[in-house]
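A single protein chain has been removed from this complex, and every other one stays in its place.
Chain naming follows the written order as A, B and C, and within any one chain the residues start at number 1.
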Amino acid sequence: MSGATSLTAANPAAQHPQQAVPHAAADAYLLGGAGREVTLRANEAAWQRLGWLPRVLATPTAVETTCELLGRRWPTPWLAAPMAHLRLAHPDAELALALGSAAQGAGMVLSTQANTPLEIVGQAIAHDQARGPLWFQLYPYGQRDDWLRLAQRAQRAGFEAIVLTVDAPVQWSHPRARAAGFALPADWPQPNLPAPARHGSLDWLLQTALRWDDVAWLRVHCPLPLILKGILHPDDARLACERHLCDALVVSNHGGRVLDGLPPTAAVLPAVLQAVAQRIPVLVDGGLRCAADAAKALALGARAVLVGRPLIQALKQGGAEEVARLWRLWRDELAGTLALLGSKTIADLRASVLYPHVNGSAEG
Amino acid sequence: MSGATSLTAANPAAQHPQQAVPHAAADAYLLGGAGREVTLRANEAAWQRLGWLPRVLATPTAVETTCELLGRRWPTPWLAAPMAHLRLAHPDAELALALGSAAQGAGMVLSTQANTPLEIVGQAIAHDQARGPLWFQLYPYGQRDDWLRLAQRAQRAGFEAIVLTVDAPVQWSHPRARAAGFALPADWPQPNLPAPARHGSLDWLLQTALRWDDVAWLRVHCPLPLILKGILHPDDARLACERHLCDALVVSNHGGRVLDGLPPTAAVLPAVLQAVAQRIPVLVDGGLRCAADAAKALALGARAVLVGRPLIQALKQGGAEEVARLWRLWRDELAGTLALLGSKTIADLRASVLYPHVNGSAEG
Amino acid sequence: MSGATSLTAANPAAQHPQQAVPHAAADAYLLGGAGREVTLRANEAAWQRLGWLPRVLATPTAVETTCELLGRRWPTPWLAAPMAHLRLAHPDAELALALGSAAQGAGMVLSTQANTPLEIVGQAIAHDQARGPLWFQLYPYGQRDDWLRLAQRAQRAGFEAIVLTVDAPVQWSHPRARAAGFALPADWPQPNLPAPARHGSLDWLLQTALRWDDVAWLRVHCPLPLILKGILHPDDARLACERHLCDALVVSNHGGRVLDGLPPTAAVLPAVLQAVAQRIPVLVDGGLRCAADAAKALALGARAVLVGRPLIQALKQGGAEEVARLWRLWRDELAGTLALLGSKTIADLRASVLYPHVNGSAEG
Partner (left out) sequence: MSGATSLTAANPAAQHPQQAVPHAAADAYLLGGAGREVTLRANEAAWQRLGWLPRVLATPTAVETTCELLGRRWPTPWLAAPMAHLRLAHPDAELALALGSAAQGAGMVLSTQANTPLEIVGQAIAHDQARGPLWFQLYPYGQRDDWLRLAQRAQRAGFEAIVLTVDAPVQWSHPRARAAGFALPADWPQPNLPAPARHGSLDWLLQTALRWDDVAWLRVHCPLPLILKGILHPDDARLACERHLCDALVVSNHGGRVLDGLPPTAAVLPAVLQAVAQRIPVLVDGGLRCAADAAKALALGARAVLVGRPLIQALKQGGAEEVARLWRLWRDELAGTLALLGSKTIADLRASVLYPHVNGSAEG
């Protein structure tokens, strides 16, 4: 791949200290889920159950994988999901993810809990013409003014939207990570936090949790478009639309990492889409493991998807270069899948091309 | 944990003889179930299938895990289920369970078939202000007067209610225990039995089995509130309510230990609740393996839950201290779960926050 | 067990030659099924899915396991199914099965393809007052007169009914037995066949296959009650009843040994019972692995059950004595199960005590 050298050369994070957490513990944290991981497994299974029933002999003469989002057209319909502590996966951490994603037209949502300063990420890819969307995920540390300052800092660095995670007022350790003895080192870098990270008590977490009025306040003051991530209930989607509280929303159960037992996102996406009724774009994440899964989400009506664990695996295997290789595979697979489904564009995809319960009991 | 020393120091059972039954045989007895263990597995699976569909951005500013039961408010909504022969799990047996549970505000139901005199348990925790409910489970050995004397003895020792097990007129060995060669030593202590335990013939068991008129008699004469444990059929629940035969009931299939093939308690709880129609509190046990499972039972409408096998595992691992550690984890998990579900209290939990068949075929 | 010595002493088959077929091959033949063994597995799974929802506090003061069949009351509601070539399991073969079954009040259906002369079996147990039913299973070798002579011979030896197997016009080797290299030795004893066994061509098998007019002819000429074994389709059951062609029928898929893909007997039993409408007794076999399974069949309305593979396992483990021990376990388990279900007798069992899909998705 021609981009390989530049990907490595551009990477200041390579001087960072070595892996400070044992691999097994890091994997348990990065790849595990909450509780018994029922939601983690259900997320994947739900996409696999969905299938295709396309027409034949209707191949388009060309296909394109572009996607319109927040007023601009992007090369692909996917973004790297916001993920904390990626230095656990690779020393280049979020910078590797940014470079590898931009190289293949994929977007990126940088996490507040990243190990890389948002300015470094912005500087590396914000001016790349071929990249995907560049968004910043905001956790509400500190006071409202702190949030705003962070959003302004992201805007200055070239980020184009703020993603507000609304499904994780409580963050706790997972059984798998606990069993593996996972813990972050004392000097772990969190350069985007307005203040040093504290493991607050539950009481403190509850008092500082984000609420609808915070969203409304941010909506007024935030200099960037606002996207809510973590919507599952159609009533929440309806509320957000009716009160004009966001520019887009992401159907998400936080990859099964917060509350085990939440439904797979593939299962609730249709109801959310119905509630939104085309008023704003709806994205989705959770359990998407290949471009064909993404195509199913798009056929259901999602505008784009966020991808997490596959990128962690790629980062672990080879940093930016492997991330780019993965996205390239996805891009090719999406193009081929569109062709096999008789769709010239993503917008041509219809739910009618889906077949429910491929491996299930739907046949009679 | 600060309570560790006192937990050990207070423990007279530590001088008891060593484990007299091989570990594998003891485990087979303690953890196994009747028949092919279909009910044992179904109990666990039924809670896991149940999921959550909460609203977001509605976090309460504080949560509490307290529970009102028989006229008093308790720190947590759970009790250790009555379990026989706990010395098989740990030399401190029921005393360890009592101390570890009381230390974290959990209740306890002491079994007639315990290896520890009920007076020792009462003396250890009855006056603890932070403990949970303290109940005594009565097996109808001997004559009616024997039952009454035992109930009075329990009352004097500080127990607050009598739990009558109604689903085990026949007790038999399980295939797993049989295969492991499980047998109790001849001098096995059963200090709460009115007479030496006899392995009665089936005929004798049938003639001495508890019947509705026995319940009615006990209801009149028993000096303590009466709780029926082992109700599955809504008609039995209705009967108990209409004739005012008990102060509470426990939906239970005896942890899958008596009749294999009984439905999972999660499956029948809603129909029992409907039959009871709020007249008395309904508790449930069977297959609850974490606080989130308990929260599902509470959301369905159970007032509290009984917990068995997880405590046996904890006892085996570390006696009272490990029991306390387990209950502490449950308490924290319940608080966090309430917060994520947008519920300030257990009473705020509603069935509407549940999502059926997380890992199933409900999505379309 | 007191009957142990006499069981061995009475056994002339003990002088028979040693196991002539390797154990693995014998097991593959005895325990395997046709095709992919879908029916073999489905038989077992269907009983396991069925569960119980009994009432409590309604224990009968005594239970009895007797069963009325063809005008006589028997100690238990089960018979050993007709099984070919039992010498593969134990040198005492069918004689061990007969003695062990009679010792615990279980019935027996001797196969035409037995390795023991029917007269030896009749002599050993026909006059036992405590035994169960003694029936002879007739395969239509040779001509109609040959069948009749065999039935008369069975009558003289003390057999009380003829069981006609109607579901196996074609018998073929199973993949599992084929893979294990199973073959019968040349001098294998088949003393009940009217002529030496021939592995007929398919054409020959088809021409000599039993048809409804053969049943009608036998019905007229056979000196004993006639029972059809292998009915699955309700229309066949209805036909047999309307034309008065038999005294009882057995719902059976031949234990999954003839045509893979036949439905589990538990699944079709209700429709057959409805078609028969109490005109004749209906028995069932297939996948019954414990007395609780049998109780489910009886609760559905079967009069009695036939049991196969568990007896082969018992024979292999210890001949007559182990067969008796198994039946004793079944008898005790049935008595206890009746008690737990609140049924004094088998006739008291009702389908209303059953709960469908214990481990399934019936709960909401």
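Here is the rule we go by: a residue touches a chain if its C-beta (ideal position, glycine included) is under 8 Å from a C-beta of that chain, and two chains touch if they have at least 3 such contacts.
Remember, predicted model here, so these are calculated numbers, not experimental data.
Q: What are the shown chains that the omitted chain is in contact with?
A: A, C
Q: Of the residues A:62, A:277 or A:351, which one touches the chain left out of the display?
A: Result: among the candidates, A:62 touches the missing chain.
Q: List every residue of chain C that touches the chain not included in the displayed model.
A: So the residues of chain C touching the missing chain come out as 35-36, 38-39, 41-42, 45-46, 49, 166-167, 169-170, 172, 202-203, 205-207, 209-212, 214-215, 230-233, 235-236, 258-264, 266-268, 270, 356-357, 360-361.
Q: Which residues does chain A use to touch the chain missing from this display?
A: 48, 50-63, 290, 292, 296, 332-333, 335-337, 339-341, 355, 358-359, 361-364
In the analysis below, only the chains that are shown with their structure count from here on.
Q: Taking each chain's centre as the mean of its Cα atoms, which chain lies farthest from chain C?
A: The most remote chain is A.
Q: How many angstrom lie between the CA centroids of chain A and chain B, rounded to a whole number?
A: Spacing between the chain centres: roughly 43 Å.
Q: Could you pull out the residues of chain A that touch at least 2 other chains?
A: In chain A, nothing touches at least two other chains.
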